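Moving on to chain A:
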Amino acid sequence: MIQGIPITHFLVVSVIMFFVGIMGFIIRQNLITILLSVELILNAVVLNFLVFNRYLFPHHLQGQFFGLFIIGVAAAEASMAIALIINIYRRMRHIDPDKIREMKY
Partner candidate 1 sequence: MDLHSIILLRHELLLTIAAIGVLFADLFVPEDRKKSMITVSLVVFTIVTLVGFIPANGGTLFGGSFQSTRMTDFMKDILNLAVLLIFLQSTGYLSKPENSWKVSEFFVLIMFTLIGMDFMISAGDFVIFYIGLETASIPVAGLAAYDRMKSKSAEAGVKLILLSAMSSGVMLFGLSLIYAATGSIYFSDIALQVKTTPLIVLGFIFFLSGLGFKLSIVPFHLWTADVYEGAPINITAFLSVVSKGAAAFILVIILFSVFKNISQSWEWILYALVIVTITIGNLFALRQDNIKRFLAFSSITQVGFLLLGVMGNNDIGMTSVVYFMLIYVFTNLAAFGVVEAIYNASGVETISGYRGLYKTNPLLSLVMMLALFSLAGIPPLAGFFGKFFLFTSAASQGFYILVVIAALNATISLYYYLKVVKAMFIDPNDEPVEKFRSTWPMRISLFITAIGIIYVGFASNIFEFIVSLAKDLLH
Partner candidate 2 sequence: MNILNLFIIVPLLTVVVILFSKSIKTTRVIAAIGMTIQLLLASWLMYYYLSHFGVNDLHKMIFVSDKVWFPTLNIHYAVGVDGIAVAMILLTAIVIFAGVFVSWTMENLHREFFISLIILATGVFGFFISYDLFTMLLYYELAVIPMYLLIGIWGSGPKEAHAMKLTLMLMAGSALIIAGLLGIYFNTPTIDGHHTFNMYEIARYKIPLKAQRLFFPLTFVGFGVLGALFPFHTWSPDGHASAPTAVSMLHAGVLMKLGTYGVFRVAIFLMPEAAHEMGWFFIILTATSVIYGAFGAIMQKDLKYINAYSSVSHVGMITFGLLMMNATAIDGAILQMISHGIMTALFFALIGMIYGRTHTRNVYEMGGLLRVIPFLGTMYVLAGFASLGLPGFSGFVAELNIFAGAFMHHDLFHRVATIIVISSIVVTAVYILRFVGIMLMGPIKNEEHLKLKDATWYEKLSTITLVVSMLGIGLYPVWLTNTILGSLKPIMLKILGG
């Protein structure tokens, strides 16, 4: 833990980052930027875990490892997503989420 900085300050940062990610997911006009938003979300979560671990339960490393694995999974997720986005681009020549609505109702 860092002297002088209460845990809540960290949390404000992570929470804002998290919801900015969510917001980005909703408003972006491009699949890749949506993916970027997802990365923000995951990043915020990782930060959360680390902060909690450090401030509240410094005697073990569970939070840290959880964060570690999240990063690993995020990498897999991102690569899968990119493969799929490129696949979409090949099919449709665009990656605009507003137009990827062949299936609905």
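Candidate entries met the following condition: all candidates are chains of the complex that A comes from, given by their letters.
Basically, a residue touches a chain if its C-beta (ideal position, glycine included) is under 8 Å from a C-beta of that chain, and two chains touch if they have at least 3 such contacts; residues count from 1.
Being a predicted model, the structure only gives us computed values, none of them experimental.
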Touching chain, any copy counted, for chain A within the complex - options 1 or 2: 1
Complex contact set, residues of chain A against candidate 1: 18, 21-22, 25, 31, 34-35, 38, 41-42, 44-45, 48-49, 52-53, 56-57, 62-63, 65-66, 69-70, 73, 76-77, 80-81, 83-85, 87-88, 90-92, 100, 102-105
